[in-house]
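Only one protein chain is missing; all other protein chains are in place.
Chain nomenclature is as follows: A and B, assigned in order of appearance, with residue numbering initiated at 1 for each chain independently.
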Amino acid sequence: MRWLAGAALLALLVLPPFAGSYPVTLATLIFFYAYLGQAWNILGGYAGQLSAGHAAFVGIGAYATAMLSISWGITPWIGMFAGAAAAGALGGVIGFLGFRFGLRGFYFVLLTVAFAEICRIVALNTEAIGGAVGLYITFTGDPWQFQFQNPRAYYYVALALMLLATAVVWALERSRLGAYLIAIREDEEAAEALGIDAFRCKLYASVLSAFLTGLGGAFYAYYHFSLQPNSLFGIPLSVEIIIRPIVGGSGTLLGPILGSFILSPLAELSRSYFAAAGWSGAHLIVYGGLLIAVVLFLPGGAYPFLARRARQWTGRR
Amino acid sequence: MSLLEVTGLCKRFGGLQAVRDLSLAMAEGEVLGLIGPNGAGKTTAFNLVSGFLRPDAGDVRFTGRSIAGLEPHAVCQAGLARTFQIVRPFPRLPVLDNVKVGALARHPAMAEARARARAVIDRVGLGAKALRPAAELTLAERKRLELARALATEPTLLLLDEVMAGLNPTEAAAMVELIRRINADGVSILLIEHNMRAVMSLSHRIAVLSFGEKIAEGPPAAVAADPRVVDAYLGEAYVHDAEA
Partner (left out) sequence: MLVGQGLINGLLFGGVYSLMAVGLTLIFGVMRVVNFAHGDMMVWGMYLAFFLSTRLGLDPYASFPLCAGALFVLGFAVQRGLVDRIIDAPHEMQILLMLGVALVLENAALVGFGPDPRRVRSIFSLATVWIGPFFLDVVRLVTFALALALTGLLSLFLFKTDLGRSMRAAADNPYGAAIIGTDVRRVYAVAFGIGAACVGAAGALLAPFYPFQPSVGLSASVTSFNIVIIGGMGSLAGAFLGGLLVATAESLGAVFLSPSLKELVSFSLLVLILLFRPAGLLGRRPA
């Protein structure tokens, strides 16, 4: 299994010079959304606290990084950490409020949605950051400003992000916090009886997840060069974030990655199919159908199912 | 100085006074049995002592310090662990990982925790099932798992809530032996039980609860003969038989 992953990684690393620009762009998006999904996975998968408002963290990271660069000339390479910190702080606030007041399941989901929507409405109405029109970043192609002429550079940045998030989750899995989060997810009260401060653990997970997601916001800003409150804080982005780990396998290391490799091409395919027929945005029907199918038939996600099959197959050999 | 001192504990749920002015003391190394008819308030008392419920009045002192009103995890950190009446394993995790979570309380390093968990699992006799998911265990095995998990937190005092419930006589006898061994190793035990044979043979002393109040306390034989106890369990008609 390990050498398979290594080989795949090697392939990904050497791909760009040999591939056309479309596959490179697609791969960049796969990696980026896998990154966001992996960041979400920490809170939603391992800690088991479903958040449908993670777009808020992307938005904060994006706007903070962009504003710091536009208004104060701070390079996004530094600004991104400030943005991530701001996102992490919001994650801390949401986590503190939600967990201190014992919100679980549906109530917590709604809290996260409420905060994301509040951010969106505030951003829409704040002229200083562009309001409804949004922010536009002038393309200079200057690497010191986190901009690159060559799309293949973005490929590597996105790949690095995905690997970073996966490394963080890998370390988490092997850490005490990770074991505690999993226990909390399985049975929070039983975990408490074993000395686990569930509130603190969930709070850490929330801050870490938000921080990483916020970091991704900087990439979003300097990849798309245009920031709009409805795109950056809206529920559609939150759906994009959560669907990959859920379909791929929430609470697993490779789930978000697998989910992204399944979903991004699928989204592109259905987007072009529907666009050709004259409809747009309808690829979300496919998302909806997938969510339904996963919940009904593969609640653990694709990765655990495939892993079980693989074990059975290797066991039979 | 007693290990555990409960004084004047009270808890009311709406119109029901579940625990009324309960006072108990336990010495170190002791096994105290807590018995009483269903609804007597035994599990409520456990929940009050272990931090899952906040008392309306009264105090709980453990090794001299007050733990009343502390959060459950803080109570566990202080050295008081509990099991649940209806077992609550982490179903998708293997037995080893279940117990490892407990061991992490005292040994934050994963490798150390895993080693300690192994030791505890072997001690309770679940060694063969260490890598199986907890969901695959039989009830008797789950009870042992629950016990092992709590034991892994290296408690000074272990609260066992009806750990014999649902076990057949062979399994129950094995569990009694296990608990006796654990106590011999230095862990004090407060146990709620309906299995009279088990309670009588294990306990140094027994306290009897009825309708939230303690109605008797003392060595097992004395308690069994106490007319108030017979009355509480079986009704007045049998008190005469007990006295005869």
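Note that a contact is a pair of C-beta atoms (placed from the backbone, for glycine too) under 8 Å apart; a residue touches a chain by one contact, two chains touch by 3 or more.
Keep in mind it's a predicted model, so treat the numbers as computed, not measured.
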Exercise. Going by the touch rule at the top, give the shown chains the omitted chain contacts.
Key: A
Self-check item: Hidden-chain contact residue, picked from the options A:S21, A:S71 or A:N125
Solution: A:N125
Practice problem: Could you tell which one of A:L29, A:A56, A:A82 or A:L111 touches the chain left off the display? | Solution: A:L111
Practice problem: Out of A:I78, A:L97 or A:V133, point to the residue that touches the absent chain in the complete complex. | Solution: A:L97
Quiz item: Which one touches the absent chain: A:W77, A:Y156, A:F225 or A:F274?
Solution: A:F274
Quiz prompt | In subunit A, positions touching the absent partner | solution = 48, 50, 52, 97, 101, 103, 105-107, 109-111, 113-115, 117-118, 121-122, 124-125, 235, 239, 246, 274, 279-285, 287-292, 294-296, 299
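Just so we're on the same page, only the chains that are shown with their structure count from here on.
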Exercise. Could you grab the centroid distance between subunit A and subunit B? Build each centroid from C-alpha atoms only and quote it in angstrom.
Key: 44
Quiz item: Which positions of subunit A touch subunit B when the two form their complex?
Solution: 174-176, 179-180, 182-183, 186-187, 189-198
Quiz item: Can you list the subunit B residues touching subunit A in their complex?
Solution: 50, 52, 71-74, 76-77, 81-82, 84, 88-93, 97, 100-102, 104-105, 108, 110, 113, 149-150, 152-153
